[in-house]
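Omission of a single protein chain aside, the complex is shown with its protein chains in their original locations.
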Amino acid sequence: MKDSCLDCHSNLPEPLGVSAETYSQNIHAQKGLTCAACHGGDASSDDPEKAMSGAAGWKGKVERKQVPELCASCHSKAELMKKYNPGLRVDQFQQYKTSVHGMKWAKGDGKVAVCTDCHGVHDLRPPSDPRSKVHPTNIATTCSHCHADAEYMKPYGIKTDQFANYEQSVHHDAMVVRGDLSAPTCTTCHGNHGATPPGVANVTAVCSNCHVFQAQLFETSPHKDVFAAMVLPGCVTCHSNHAIKHPTDEMIGMGPKAVCTNCHSQGDGGATQAEAMHTQLTELATAISSSEELLGRAERQGMEVSQAKLQAAQARDALLKARVSVHAFRDSEVKRDTDAGLAVTRQTYAAGQKAMEEWKFRRVGLGLSVVAIAITLVGLGLYIRNLEQN
Amino acid sequence: MSSMTNSVRHWLEERFPLDDIKTLMEKKKVPVHRYSYWYFLGGMTLFLFGVQVLTGALLLLYYRPGADEAFESVQFIMTQVHFGWLIRSVHSWSANLLIFMAFAHLFSVLFLRSYRKPRELTWLSGILLLFLMLGFGFSGYLLPWNTLSYFATKVGTEIPAQIPIIGRPTLLFLRGGEDITGSTLTRMFGFHVAILPAIATLLIGLHLALIQWFGMSVPPALEAEWRAFPPEKREVRFFPNFVLRELMAWYVALGMLGALAALFPWGLGVKADPFASAPAGIKPEWYFLFMFQTLKLIPAKVVGMDGEMLGILAFGLVGAVALLLPFLDREKPFNTRRWISGLACVFLGYMAVMTIYGWVAK
Partner (left out) sequence: MHSASGTSTAAPEPRNAPRRQFVNILLGTGLVASAASFLYPILRYLVPPKLPDLGGDAVLAAKTSELKPNTAKTFRFGSRPGLLVETVSGEYHAMSATCTHLGCTVQYRPDLREIWCACHNGIYDLNGRNISGPPPRPLEAFEVQVRGDDIFVRRKQEA
């Protein structure tokens, strides 16, 4: 499809210019759409007068406020989109209108995000392309262009530390460092086109999409009603919303790093449970590390302990479960899992001790046989001497 | 007690010429001179071979050949069978000591010139036995079916494939197919526990019979001395004097094997995965290292011919020279003895340097 616009505009400087290379990355161009699809005009004509004439429907530069409706003019039409990609949704604009961005846009705000702010415009790539601004690994950075800019966000009165916080989180670590694309980014919890912060009452529902067990336990826990009454946002209360750091056993209990102390005071019912849970977890963690240390030592000394090490993995599983059971906020729940884990560590520790005893046994055995051999050698030597003296 | 031994002896005397045997045994003498200690090496090699046969037979009670069972059976021996760790570790350590001892015995015989007439066939059978021991080592190495042994066998069987004409058939013969598979394991097992032991039994029998027939050799210089001054000649009886001393040496060897097995048990490794890529820095056991390292260092093309093939042919040539050594030791047209010693020294040094180099190289 001839695109005469590029003939001139690929050689012009910014902001009028769009390099041919940039434009070749554009998914719309690859599907055969020309500049005229958005800007109007006649892309087949080499005559600028004709190409950019009102008669040909020339729109010129598209203003920010016009963008959503322009994109929707194709992307909301199922009949049209079916021709290009029947799998694509066609409700993005509907969703956008329910979002905070969309609602402010509808009221005339020109600063809020429109389609092109996130998707790009001339270099617009499909979200599955790792170079796309809305590829999962890039979404947080894209949102942060506005949401981390304190000056830009001033009129809206919301914080701008979300991206900085997210960068410290375990989810960021999974997504960006480990490359786990299933890890949550901004849009996972906030939605993409219908982006809204989840209401306080809905936070648990959002987290529970992946963290099912924790959410179920929380629902049965004493915290559920208390948090609802205090209008506290479930999971976020203890774990934070953006700076979700890797949890440690120190978060539970009444110690210096514990979150329980935010509400509970020493001696109250909750504090007692919290301390009990903390003790149970650390007891199991210590038992695991001491039996693993013993097994490691035995292995380094040449003993075969692969079976026991396998079993040790079960103890780690139990600790993982116990840390999940914490969310029932009853120490009896946690105790069930830690007891199972301790039963395993008792066995693996015993296996480690057995290995060390076997190690000693071998050396004692060796010593005894060396002594027997030495006696024989001395005996032989003397016998030979006797023999040859005669 | 002695009356029982007497009646047993009497029973045997009625059937076998015990006294004649006793006289024959008493006649066997071992020369005593400054090089006599080297005479222990042959018996030591035989002793270690005996250890291999015994521990090998014991391992056979629990080992299962087969790609899906071999590793697990060795693991079973190392972890569950009582003293399985000891039997297996002794077998592995003794294998290495055996090959070292075989080389030591070879070089001592060479430098003491025991290969001279009339002992040429003893030498020949000995060289063949050395090749057999290397074959034992190579075939046995695959049996635990771990990563190291799998890839060492892969590399090791690729090398003879370079030889023109017979190379590829050799590879197919050794591998039991194109690749290293369960068939290779079965084949190596057959070599290791049946075919090589059968040939070894015959060769050892021949080797020992020839030694009995010709008696112990004495270095040429000493021979001349003793011919000139017969009273200088000193000998001890084989039974019991020399045998008792050998027993002492064998006891020391047993102690060493026990210590090595207890203090440095042989590892299991990880089960072989044919689909995984070879671990970096794979190399064969130390007794093949000098050849392996040599082949690595040869440039790809030497005077227009394939470097690796030349290397293999060179080693073949060395093997042929070794086999025919007794026939190369002559005085006409010129005295080759110095040459033989010199070349042997050079080769020994070369092996030592290349082994160390191969060991430390990445």
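Note that the chains take the letters A and B in the order they are written out, and that residue 1 is the start of every chain.
Note that in this section a contact is a pair of C-beta atoms (placed from the backbone, for glycine too) under 8 Å apart; a residue touches a chain by one contact, two chains touch by 3 or more.
As the structure is a computational prediction, the values presented were derived from the model and not from experiment.
A.B. asks: Among B:Leu58, B:Leu174 or B:Met188, exactly one should touch the missing chain; which is it?
C.D. replies: In the full complex, the listed residue that touches the missing chain is B:Leu58.
A.B. asks: In the full complex, which of B:Val81, B:Leu121 or B:Ile298 touches the chain missing from this view?
C.D. replies: The single option touching the absent chain is B:Val81.
A.B. asks: Using the touch definition from the top, which of A:Gly32, A:Pro222, A:Gly296 or A:Gly379 touches the missing chain?
C.D. replies: Considering all chains, including the one not shown, the answer is A:Gly379.
A.B. asks: Which residues does subunit A use to touch the chain missing from this display?
C.D. replies: 180-183, 209-213, 306, 310, 317, 320, 324, 365, 368-369, 371-380, 382-383, 386-387, 390
A.B. asks: To test your reading of the contact rule: which positions on subunit B touch the chain that is missing from view?
C.D. replies: Residues 26, 58, 61, 64, 68-69, 72-73, 75-76, 80-84, 86-87, 237, 239-240, 251, 254 of subunit B touch the chain absent from view.
As a convention for this text, only the chains that are shown with their structure count from here on.
A.B. asks: So what's the Cα centroid distance for subunit A and subunit B, whole Å?
C.D. replies: Once rounded, the distance between the two centres reads 60 Å.
A.B. asks: In the complex, go through subunit A and note every residue touching subunit B.
C.D. replies: Residues in contact with subunit B: 302, 304, 306-307, 362-363, 365-366, 369-370, 373-374, 376-377, 380-381, 383-384, 387-388.
A.B. asks: What part of subunit B is in contact with subunit A in the complex they form?
C.D. replies: Counting only subunit B, the residues touching subunit A are 75, 78-79, 85-86, 236, 240-241, 244-245, 247-248, 251-252, 254-255, 258-259, 262-265, 268.
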